[in-house]
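Showing just some of the chains, left in place.
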């Protein structure tokens, strides 16, 4: 099969790369090296899984004690922890303020995501009227329906279906098995993981005598730039308007976004969260896993919702912190949860009070008994 | 590529249609026109997204104030709101009792869902013993396994797999990437969205010393007529009997239906709801998103469950309204939620009562202190 060859992704792909040294990485990420800056490393790994060619990661105090037992060839350590590590270990160290951020350039180089060369696989179906930018890669069994548009350098994985008139910007990456319904619009640098469905019909019916008549859904799903959508996530098209997903929004696996929803820029929604139809969420949301946002509500900017929080009503003010079912201010929920634990005890105390009060009343006024 | 040509779906497809006028729509949906009934429109849109060729929708009082600023060529307005609109705007109006219902015939005409012409794409695999009705459309890379049956005018999208002996009735629509496991049965006019899995194995094991042995699942998933299944939803086959989804049932995206479940006719289950194994739900259920119905329970007719309600026990009586975790009668849950908010305060009041009572007791009977 004439599949485009990758430019990286397997060990053999990297033999022509220059070696990665601690000094090089320090220059990339603004850190410094304790020890030999020419120490060569090939990956970043947790301490207990690192070998001699790996940087062992120490980003949290609880990992410090494990340093001496690690087989790592060098240590990637947060600057606030370096003194503690230096006391018990003398391997070369790369010292940075934020190890997670420092890892990114290294990880980008190690990234196993295949980077296919440009080209359209001979098995792909490209209907008439499709426009394809330069450097685009289309995988086997993909279907690009009539009028679809792919921006430059966008990769479309195996089996993807890009529906009629759907548009993808530049530098996109559709992993295998993605379906874009007709008319869906994706901005630049959008990543969509396997099995995500973008632009499916919203759940819209008119009920008459308990029976549902489908309201055709003719709006679009419109995603901004730099969006990432998790595996098997679903974003419905608008009913008559659009469903809008703002720039920089990240949705995790199995997230649901209902029709006409508007998600503000740079929000993050963890796995299995759901946003019901016609709800508007402000920018910079931090929504944990299994959270539910009710339909037809408004949620303000910079909201934080704790895992599984169920938000029933609008919370338009900015910077709300919500938790619980129903979701309330996180501190209030914490107080209620603490009080709940003592609720059986509280009932006993009230019963005791009732008895004591009755006894006291009888002492004062025996005739009332 | 020799893909079957569509009969609609892009603007060009509709050039031979007569223009859509307010008068025509009014005749379809039983409304009346204020202004020129020959005003031509091409779509229905939210007020703030409508252009001169669109009907702007005013179905809710909060949109009235936005009418003057809309670029809509005409207004679709609920009869109860028409006086308020007429005071501030003089564009042509289509006045109806229920704008959402009135939109349906218009939206059907604008529906972007591709309507493929009959034909089997040359890349589709049709195994022996498959029976295909008249006017059926089978998309690219579809697999119809041996003994599968497709009713007349049913459309099977790209990459769908119709397992051995599975049956689909007439006028069905399988969007791309649907999998019907062997033996699944779908009635007439069933719509299945991308990525739905129908007839997957139930979660059935025998545990011995903590280890699970799989119980083969040999029952079927049986869906009635007029069912719609959302994207990436899952319906398990029965263990030894059937999983039954009644006529007219609508499941939203990412809904889970366990083995042996029986869903009564005309129920609606919103996104991410789940029904655990062997549970029976009566007809006309209204189940909101992220609701969970426990396994092996019975839920009566016309039940309503609020978003994320978790129903642990049987609720056999009809017309139950449930809410909360655990789900209780909605009014009871509302009272509990209100009382919870005052629970920290209640604890303080009890503490104060205890102190006061002790003080009082000491006054009456100082020797007891």
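To keep things simple, chains are lettered A and B as they appear, and every chain counts its residues starting from 1.
Throughout what follows, contacts are C-beta pairs under 8 Å (C-beta built on N, C-alpha and C of every residue); 3 or more make two chains touch, one makes a residue touch a chain.
Source: prediction; values computed, not measured.
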| item | value |
| --- | --- |
| Homomeric assembly size (copies in this file), of which only 2 appear in place | 3 |
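In the analysis below, only the chains that are shown with their structure count from here on.
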| item | value |
| --- | --- |
| Interchain centroid distance [CA atoms averaged], chain A/chain B, Å | 25 |
| Chain B - residues contacting chain A, complex | 1, 3, 6, 9-10, 43-46, 49, 57, 98, 100-101, 103-104, 107-108, 110-114, 123, 139-141, 157-159, 175-177, 191, 193-195, 228, 230-232, 248, 250, 252-254, 266, 268, 270-272, 283-284, 288-290, 302, 306-308, 324-325, 337, 340-341, 343-344, 346-347, 350, 353-354, 357, 360-361, 364-365 |
| List of chain A residues in touch with chain B within their complex | 125-127, 141, 143, 145-147, 159, 161, 163-165, 177, 179, 181-183, 195, 197, 200-201, 203, 205-206, 208, 210-218, 232, 234, 236, 240-242, 254, 256, 258, 272, 274, 276, 290, 292, 294-295, 310, 312, 325-326, 328, 332, 335-336, 338-340, 342-343, 346, 349-350, 353, 356-357, 360, 363-364 |
